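With one protein chain held back, the other chains of the complex are shown just where they sit.
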Amino acid sequence: MSSPGLIRYISKPHPVTGVTNSKLGIWCFLASEVMLFGALFSAYILLRTGAPSWPRGSDLLNVPLATLNTIVLITSSVTMVMAWASLALKDFSKYRRYMGFTILLAFTFLVVKGFEYGHKFEHHHFPSTSNFYAIYFALTGLHGLHVIGGIIVNSYLLFPGSALWKTEPEQFMGRVECAGLYWHFVDLVWIFLFPVLYLL
Amino acid sequence: MEHSETEIKKHVKVYISVFAALAVLTVVTVAVSYLRLPFHQAVIVALSIATLKASLVALFFMHLISEKQIIFSILLLTAIIVAGLFFLPVASV
Partner (left out) sequence: MSGKNHSHDLPFWRKYIFSVDHKVIGIQYAITGLLFLLFGFSLMMLLRWQLAYPGQPVPFIGHLFNESMMVGGIMLPEFYNQLGAMHGTIMVFLGVVPLAVGGFGNYLVPLQIGAPDMAFPKLNMMSYWVYFLGGVTMIASFFAPGGAAQSGWTSYPPLADIATTGQTMWLIGMIFLITSSLLGSINFIVTIVQLRAEGLSFFRFPFFVWAQFVTSFLLLLAFPPLEAAGVLQLMDRLLHTSFFLPSGLVVSGNVVPVSGGGNPLLWQHLFWFLAHPEVYVLILPAMGIVAEVLACNTRKPIYGYKAMVYSVIFIGFMSFIVWAHHMFLTNMGTKMSAFFQITTMIISIPSVVILTALALSLWGGSIRFNTPMLFAVTFLPMFGIGGLTGLPLGLAAADIHLHDTYYVIGHFHYVVAPGTLFALFAGIYHWFPKVTGRKMWEFLGKLHFWPSLFFINGVFMPMFIMGLAGVSRRLYDPIQYAHAQPVQPLNVFMSICAWGLGLSQIPFVLNFFGSLFFGKKVDANPWEATTLEWSAPSPPPHGNFSIAPQVYRGPYEYSVPGQKHDFWPQAMKEEN
């Protein structure tokens, strides 16, 4: 019997649904993100099929750099899930190392992206140049904003937020798991962005 | 989700294997692009590999393979609706 005024299933899963509130909440949020990026992909389909001609991605964009970024992001997904696993094994210092790596790799991704964008701007290729560049900047830009969001959340969980590990370890692990789900989603979007924009 | 030490160590092995698979698939998808296949074939190959990679991330990194039914229901609903968003507009212009 729960005490009145207390919200249940923050750390312990609901007996029927089997999930905690934040697990259900983050998946709902990811569903909305699928719709957000889905709309941009839908825009891409409409614009490309309606265009008299459309450049090949590999002709205009830097495929080797983007391949590197793909590996960077996939690796960061591994380090993120390892961070969560470390908490499950009650190894807090391992968690800190893996979470730190995840953030570092995320920064690497942004730096590489920064080089890509800088190169484009130097050669006077802006969103206004053509619809190919417009949708390229829109998709990668929105994705980049989500990377920044992930860095902010993960940094919070690495530094001030990690104090919760001492008082409510299960709740903290739940938070890391949810942040992980978000971060894997960011990786997922890139897994589709990369071939669609760079290889087709 | 089991949090015992042996269970987690099993999971870690899976994570490493999935990472290797994802790296390999990335190389494959880039290599195939150099073949300069006809557009329709290129799209099918690229999207198939991407879907496979995405499935690996979703099933193993995001633990969907052992997730509860309510999560699946929401994702299934979303998948159907986003499919409508992909196909209906382009069919209607």
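Note that the chains take the letters A and B in the order they are written out, and that residue 1 is the start of every chain.
Heads up, the rule we're going with is that a residue touches a chain if its C-beta (ideal position, glycine included) is under 8 Å from a C-beta of that chain, and two chains touch if they have at least 3 such contacts.
Remember, it's a predicted structure, so these values are computed and weren't measured experimentally.
The chain that is not drawn here is touched, among residues A:L36, A:V111, A:I148 or A:A163, by A:L36.
The hidden chain makes contact, of the residues A:L89, A:L110 or A:L142, with A:L142. Residue positions on chain A in contact with the hidden chain: 1-10, 14, 17, 19, 21, 24-25, 28-29, 31-33, 35-40, 42-43, 46-47, 50-51, 126-131, 134-135, 137-138, 142, in rising order.
In the full complex, chain B touches the omitted chain through residues 70, 77-78, 81, 84-85, 88-89, 91-93.
One rule holds for everything that comes next: only the chains that are shown with their structure count from here on.
Listing the residues of chain B that touch chain A in their complex gives 3, 5, 8, 11-12, 15-16, 18-19, 22-23, 26, 29-30, 33, 39, 42-43, 46-47, 49-50, 53-54, 57-58, 61-62, 68-71, 74-75, 77-79, 81-82, 85-86, 89-90, 93. Here chain A touches chain B in the complex through residues 17-19, 23-24, 27-28, 31, 34-35, 38-39, 41-42, 45-46, 49-50, 58, 63, 67, 70-71, 74-75, 77-78, 80-82, 85, 88-89, 180-181, 184-185, 187-188, 191-192, 194-196, 199-200, going by the rule given at the top.
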